[in-house]
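Handing you this structure, nothing more for now.
Left out: one protein chain. Kept in place: all the others.
And now, subunit A:
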Amino acid sequence: MRLTVNGETRTFEDDVRDVAGLVAALGLDTRKVAVERNLEIVPRSSYAVTALMDGDRIEIVHFIGGG
């Protein structure tokens, strides 16, 4: 599957079918980042049920808390 991650087109193995699989493949710490799929932030509890489609645009949003 081809996905655009942070503006870069990448090809992923077949085991990346949903957001949970992508998070594992990218080695993300889900306490520190949110995953945005096609301009919508996916709730963390929905990662395993949010299927990815060829051509999806993914952005990794880092949580910041400074003020």
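Definition applied: a contact is a pair of C-beta atoms (placed from the backbone, for glycine too) under 8 Å apart; a residue touches a chain by one contact, two chains touch by 3 or more; residues count from 1.
To be clear about the criterion, contacts and distances are computed from a predicted model.
Participant: Refer to UniProt and select, among "Molybdopterin-synthase adenylyltransferase", "Electron transfer flavoprotein subunit beta", "NADH-quinone oxidoreductase subunit H" or "C-type cytochrome biogenesis protein CcsB", the name of the complex member that is left out.
Facilitator: Protein name of the absent chain (UniProt record): "Molybdopterin-synthase adenylyltransferase".
Participant: Of the residues in subunit A, which ones touch the absent chain?
Facilitator: Given the touch definition above, subunit A has residues 29, 31-32, 34, 36, 39-46, 59, 61-67 touching the missing chain.
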